[in-house]
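First up is the structure itself, then whatever we jot down about it.
The complex appears here without one of its protein chains, the remainder shown in place.
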Amino acid sequence: MTRYLIHRLLTFIPTLFGISILVFGAVRLIPGDQIMAALGTEAGMLTDKQREAMEVYYGLDQPPIIQYFRWLGNLLQGDMGISTRHGPILAAILKRLPLTIELAVLSLSVALLIGIPIGILSALKHNSFLDLAGRIFAMIGLAVPSFVLGAILIYVLSVGFGTLPNSGNYTDFIDDPLLNLRQLAFPAITLGTSFAASVMRMTRSSVLEVRRESYVQTARSKGLAANLITRRHILRNALIPVTTLIGIEFGYLLGGAFIVEHLFSLPGIGRFAVFSISQREYALIQGITLFVALTFICMNLLVDLIYVALDPRISYRDHN
Amino acid sequence: MRNRSGLIGAIIASALVVVAILGALEITPYPYWQQHRLDSLEPPGDRYPLGADLFGRDIASRLMRGASNSLYVSLLSVCFATAVGATIGILAGYFGGRTDILLMRLMDIIFAFPGLLLALLIVALLGRGLNNTLLAIGIVYTPIFARVARGPVLALKETEFVLAARVTGAGPWHILLRHILPNMTAPLIVQISLGLSWALLTESGLSFLGLGPEVGEPSWGVMLSGENRALAERAPWLLFYPSIAIMLGVLSFNLLGDGLRDVLDPKLRGNT
Partner (left out) sequence: MFHPKRNILILLVCLLLALPALTLADGHGNTLIMARAVDATGLDPHTQTAFASFALLGMIYEPLITLDRDLNLTPALAESWSFSEDGLALTMNLRSGVTFHDGSAFDAEDVIASYERILDEETGSAARTNYLSIVSMDAPDEHTVVFNLDKPDVPLLSAMSTINASILSSDVISMGDPAVDIIGTGPFALDSWVADETTQLSANEAWWGGEIAIDGIEIRIIPEETSIIAAMRAGNVHFAMINDPLVATLVEGEDDVQITTIPTLSYNGIQLRAAREPLEHLEARQAISCAINRQEILDTASLGQGIITGPLTMASYALPVSELFCYEQDVEKARELLAAAGLQDGFTLDIMVAVAEPPTALSIAQIVQSQLAEVNITVEIESLEFSTYVDRWLAADFMGAVVLNSGFTDPYPMYARYWQEGAIFQDVAGYLDDTLDGLMKAGQIETDPDVRYEIFRQFQLHLAETVPWIWLYTNFTYTAQLPSVMGWNPGSNRSLKFLADVSLSS
C-alpha cells in the first residue's frame, strides 16, 4: 500500500511537469499579450521606449525559455509570481479555490441525492415504465445546459420572489455559514442537476451488473430476503464505480464551473481562470492550471484509495 | 431490439439526423441565414412557426441548420477522440512497458489539464470555426477513450485465444486487428454514445464563451448565447427551442447508450 502510494505520488511529477510546459507554451502562442489586453488599441500609442518599460513591468522582456526556467525555479521554492492586478499569485489562487471546491462538493451532493435513488430504482425495476420515466427525468437535468438553467433560476428568483442570495457579495463559509450556503444553494442545484444523470446511469448499470454477479445469486439461493440482498450486497458494490465517476467529475467541476460562477457572480477559480486568459496574465494562467490539475490528480488518488477500502477484491500491493 | 428505452433513443436520434441532413442540404422553410429585419423578434406564429430572432431569421430553419452543425461537431469530435484515444490505449495496453508508460503519461497530462481551459486555449490559438471547435473537444476527450480502450486490451492479451494466436506466429498487428479490436467494441460503443452527449454540451459551453462555428452559422449552442441570451426575457422562444433541441439530443444519445450497453454486454445477454 505504501509502495503504491509512493509510486502514484511519483507519477505526479512528470504529469505536472508536462502540464507546466503545455500551458506555458500555449499561452504564449495565443496572439496578443498583457499590454494589449490592458491598453487595447491604445497600446499602439506607446513609443518603443515606453513599450520596453511596460515589458519590464509585466515581466515580458526575457526570452520565453529563460522566463520558463525562472518561473519553474521560483515555483519549486513556492513562489508563483506576482500579478499586477491580483498581487501574489499563490495567495490569489488559494483565496478563490475554497469557493470552487465547496461548490463542487455541494453540486456533487445534489447529483448524488437525485442520481443514486433513481439509478437504484431504475435498475431494480429494469425495463419497466418506472425505469424509463426515472431515467428521462434524471436526464433532463443533464440535458439543459447549465447557463440556461442558471439564467432561468436567476430570473425566477429576482422577478418572481424579489430576491437573489448573491449579488456580487459572496461571503466565505467561515464568515457567515448560513449566508454562504444560501448563496451557493442555487448554483449547486444548477451544476448538480447536470451531473445527476451520469450518477444515475452509473448507479443503474453497476447495480444491474452486481445483481448478476455470482455471490448475489448465491445469496439468493441461500434464501436471504430480497430486501436484505439488495441492501447488503448490491448497493455496497454498486456504489464503487460511482466513486470513480465522482473523481472525474470533481475535476470537471473545478475547471468547468466557470459558467455558473459567471452567471451567479461567484469569485471562484473558474471565473478567475477565464479572466486571466482574456487579460493574458501568463503567470496567473499557469498557476491556476497547475493548481487545478494538482487538485484533480490528488482527488483521483483519493478516490482510488477509497476504492480499495470499499472493494475487498482489489488490492494495490504490487502493481498499478 | 427488445430494449424499449434504447428503441426510443434510436428513434429520436434518427429523427435528429434526418433534420440535420435537411439542414445541411439547406432544405429549410427559409434560408437559415436570410434576415427579415422588419420581423425582428417576431413571436412564434403562422409565418415563423418557432418565431424569429433579432435579425428576423427563422428560428425553425436555424434549428435545422444548427442540428447539422451541432451533430457534426459532436460526432466528429467523438470520432477523433475515439480514433486517436483508442489507438493510443490499444497500443499502450498491448505493447506495455515503456510504450505504455510514455503514452499513458501523455494522456494523463491532457486528462489532468482543466478541460474547459484546454478547449479555450486551443480555440484561442486556432481561431473560431466549426473544425477548430471539434478538434478542441476531441482533444479534451481523447484520454478518456485511451483509458477505456487500454483496460480491456490488458485483459484480452492474456486470454487463451490471443495466446494461441501468438503461439501460431501471428504478428502483433494481426492479433490487434483480428482478435482484440472485435472483442472490445462493446465498451467503446457505450463510451461513444456517452461522449456524444458530452460533446453536445461542451459545444454549447464553448459557444457561451463566444467560441463556436463561424459567425452566421448556427449551432444549438450558438443559438443559446450571444445576443439571444440578452434578449431571452423579452423573447423566450429564442432560448426555449434550442434548449429543447439539446435536450432531445442528449436524451437520445443517453438512452441509446444505455440500450446498447444492455444489448452488447455479454453478461446481460440472454437475461431478462
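Odds and ends about this structure:
Letters A and B name the chains as they come in the text, with residue numbers starting at 1 for each one.
Here is the rule we use: a residue touches a chain if its C-beta (ideal position, glycine included) is under 8 Å from a C-beta of that chain, and two chains touch if they have at least 3 such contacts.
All figures in this text were calculated on a predicted structure; none of them were measured in a lab.
Here one chain is not drawn; of A:Gly44, A:Pro63 or A:Gly78, the residue touching it is A:Gly44. Of the options B:Ala124, B:Ile246 or B:Leu260, the residue whose C-beta touches the omitted chain is B:Ala124. One chain of the complex is left out; on chain A, the residues touching it are 30-33, 36-47, 49-51, 53-54, 57, 84-86, 106, 109-110, 112-113, 116, 151, 154-155, 157-159, 161-165, 167-169, 178-179, 181-182, 185-186, 239, 243, 262-265, 267, 271-272, 275, 278-280, 306, 309-310. Where chain B meets the missing chain, the touching residues are 33, 35, 37, 40, 54-55, 124, 127-128, 210, 214-216, 226-227, 229-234.
Going forward, only the chains that are shown with their structure count from here on.
Every residue of chain B that touches chain A in the complex is listed here, in rising order: 3-5, 8, 105-106, 108-109, 112-117, 120-122, 124-125, 194, 197, 201, 204-205, 208-209, 221, 224-225, 229, 232-233, 239, 243, 246-251, 254-255, 257-258, 261-262, 265, 267-268, 271-272. Put simply, chain A touches chain B in their complex at residues 11, 14-16, 18-19, 22-23, 26-27, 29-30, 126-127, 131-132, 135-136, 139-140, 142-148, 151, 155, 194, 197-198, 201, 204-205, 208-209, 212, 251-252, 254-256, 258-259, 270, 273-274, 277, 285, 288-289, 292-293, 296-297.
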